[in-house]
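Note that one protein chain is taken out, while the other chains of the complex remain in position.
What follows is chain A.
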Amino acid sequence: MNKIIKYVITDILRNKIVVIYTVFLLAASFSVFSLEDNSSKGRLSLLNIILIVVPLVSIIFSTIYMYNSVEFIELLVSQPLKRRSIWLSLFAGLASSLSIAFFIGAGIPVLIYQANMIGFTMILTGIILSVIFAAIAFLATVKMRDKAKGIGAAIMLWLYFSLLFDGLVLFLLFQFADYPMEKPMIGLSALNPIDLSRILILLQLDVSAMMGYTGAVFKDFFGTSTGLVFSFFVLLSWIVIPVWYSTRKFNTKDL
């Protein structure tokens, strides 16, 4: 299993896209931090970059990489290797190289300018988001044989998680404006890893006070250690469930 991970990582590192991604993150983080004298303002701009760019790059790159590796996967499957370990090694290789790219690109500047609890939460959620969206990409590639369809599905999934979902939540909020929606909102936020990450980071900032009563309920829940454990568990299941399901599908897939 380790052998395959090694080959996947060397292959990805040879790929210039990941290097460009790292350099882009580095440039973006250093520029937002040095733009203002107050680095906490830069932190907020960086948050938006993390929540939009990281899932996008993660899901699109993983999907395209998987479709381009069809030959490699076929070659491996005809060798004395377990299918499960082929799939999991590919996932481990991809997820770890994306996480490393994120850590170098955004993690190091954050550590330089904001080495506190908020900085650590940002780095952690960024890494978790990279892994989650690689897992979702694996789900898309195992389901769809056609490359164009698969990449289309990946883009739609990203659009859904970063834009459409918020629209749906707003719609629900307006429809049920007469009812107390604060508690169900906590449950709803678990359905979207990006939202959950955003809440986790915002609650560490003072701006959560501006979110009104919902913000207070959130603070009440996510601010506690049970809330933290809950959200960590939810984020973890966003990794485990897609990986588990795609592995199961891959085990019986015809190549």
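Everything below uses one rule, namely that a contact is a pair of C-beta atoms (placed from the backbone, for glycine too) under 8 Å apart; a residue touches a chain by one contact, two chains touch by 3 or more; residues count from 1.
In this text, contacts and distances are computed from a predicted model.
Colleague: Could you tell me which of "Cu-processing system ATP-binding protein", "PaaI family thioesterase", "Calcineurin-like phosphoesterase domain-containing protein" or "PadR family transcriptional regulator" is the UniProt name of the chain missing from the displayed complex?
Modeller: Matching "Cu-processing system ATP-binding protein", "PaaI family thioesterase", "Calcineurin-like phosphoesterase domain-containing protein" or "PadR family transcriptional regulator" to the record, the invisible chain is "Cu-processing system ATP-binding protein".
Colleague: Which of these, A:D37, A:E71 or A:D178, touches the one chain of the complex that we don't see?
Modeller: Per the contact definition at the top, the residue touching the missing chain is A:E71.
Colleague: Thinking of the whole complex, not just what is shown, which of A:R83, A:K143 or A:K219 touches the missing chain?
Modeller: Touches the omitted chain: A:R83.
Colleague: List the residues of chain A that touch the chain left out of this view.
Modeller: 3-4, 7, 11, 14-15, 68-72, 74-83, 252-255
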